[in-house]
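For reference, the structure I am asking about is given below.
Only one protein chain is missing from this complex, and each of the others stays in its spot.
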Amino acid sequence: MALSPVIKNKISASFSAQSMMKTISSEIVKIETGQVTLAAPILPECRQQQGFGHAALTFALGDTAAGFAALTVMPEDMEVLTAEIKINLLAPAAGDRLRAEGRVIKPGRRLVVVQADVYAEQDGSDKHIAVLTGTMVPVPTNT
Amino acid sequence: MALSPVIKNKISASFSAQSMMKTISSEIVKIETGQVTLAAPILPECRQQQGFGHAALTFALGDTAAGFAALTVMPEDMEVLTAEIKINLLAPAAGDRLRAEGRVIKPGRRLVVVQADVYAEQDGSDKHIAVLTGTMVPVPTNT
Amino acid sequence: MALSPVIKNKISASFSAQSMMKTISSEIVKIETGQVTLAAPILPECRQQQGFGHAALTFALGDTAAGFAALTVMPEDMEVLTAEIKINLLAPAAGDRLRAEGRVIKPGRRLVVVQADVYAEQDGSDKHIAVLTGTMVPVPTNT
Partner (left out) sequence: MALSPVIKNKISASFSAQSMMKTISSEIVKIETGQVTLAAPILPECRQQQGFGHAALTFALGDTAAGFAALTVMPEDMEVLTAEIKINLLAPAAGDRLRAEGRVIKPGRRLVVVQADVYAEQDGSDKHIAVLTGTMVPVPTNT
């Protein structure tokens, strides 16, 4: 299903309005119906005590990619908030870049169930470092 | 139970080594056996699209406070990594400062189950904005 | 706050209508505003491979106690469904009886965030065996 330019613009605007996305130097990689991919470097400012990316960095990317995926299946005058999300960390966030692939598992008028996989890219290969499952709640866009 | 200075020092060192904690301007408020409290302002750089604190900010504080709480019940030569953690968001992160109270629910040699409550402080009162439950895994400290 | 008899009756009726509660020989121990306690024996029919109570038994009690707690803060013509719930298992379900204490963390018109602690009772003492955190969704009662 083709994604309306209005939805793409809404996601871009939401991304730009989230200062946290700029703080972690994130970028939008792909927007498709039900799927959004974000990426970010593992900045020196976003590390945990061993020098790997902090769990909050991985979370930031995964949660936001999942939320944007939900946005692609919402009416144009709605946005979403995270009600809950769980992250299972599979491996250290080490490498050149993190990539989070968010997707919709179950759309809904009241709740949207989403997942995201986060990968660490290094030397052209991917390492699966986290999986997230969460619930997004549609709310009217503040205008 | 009195907390050994070695453990307090270990937590302070871990906190200082986590650049993410500096990026969000976090500080340690309290360290007791089984309980650690962190706080941070809601920086302009850590917002979501509506201008509230980003879920990743609330997560960063809650996850780290919970991990430090686990550290207080570990042998001195061990540190912990987050295996999994779930956050339920209860209200927007709005106010003067966020405060995360982490605590140990169940210590263990292989797994430590932890919780954290996050509050937004405004005009002297607290609003409960998130609850986290997670599992920390002890690993030998890299020396 | 006194709990209306209508709500108490609604919970009793819901409990009776849930055949799973009878299958595990559960009973209602206490109903208060925002808090409901259930209990059940560890039946021979509800075991896992080591002879302890199955995780699904602990889940059944904790999830249902948490849902009933949510019912106590709902309008009388509403019931609740579990949207999501996570269980952390702390110790084997061994002893004379399991007791699940459900409570409301955050009431709401659209979502109710709940928790439950499950204890195994043995020889008059309690062992904390599980903690659950979840989200209940209010829906109109089918009449």
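Letters A, B and C mark the chains as written, and numbering starts fresh at 1 in each.
Just so we're on the same page, a contact is a pair of C-beta atoms (placed from the backbone, for glycine too) under 8 Å apart; a residue touches a chain by one contact, two chains touch by 3 or more.
Everything quoted here is computed from the prediction, not taken from an experiment.
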Have a look at C:8, C:54, C:97 or C:127 and name the one touching the chain we're not showing. C:54
So that we can see where the missing chain sits, which residues of subunit A does it touch? 86, 88, 90-91, 105-106, 113, 115, 128, 131, 133, 135
Which residue numbers on subunit B touch the omitted chain? 83-84, 86, 110-111, 113, 135, 137
May I ask you to list the residues on subunit C that touch the chain which is not drawn? 13-14, 17-20, 22-23, 44-50, 54-57, 59-60, 63-64, 79, 81-89, 142
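FYI, only the chains that are shown with their structure count from here on.
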From subunit B, which chain is the farthest off, judged by mean CA positions? C
At the interface of subunit B with subunit C, does the proportion of residue numbers present on both copies reach over half, so same, or stay under half, so different? same
What chain sits nearest the middle when you go by CA atom centres? B
Quick one: subunit A and subunit C, Cα centre-to-centre, how many Å? 33
Rounded Å distance between subunit A and subunit B, as computed from the means of their C-alpha atoms: 22
Numbers and ranges of subunit C residues touching at least 2 other chains: 86, 113, 135
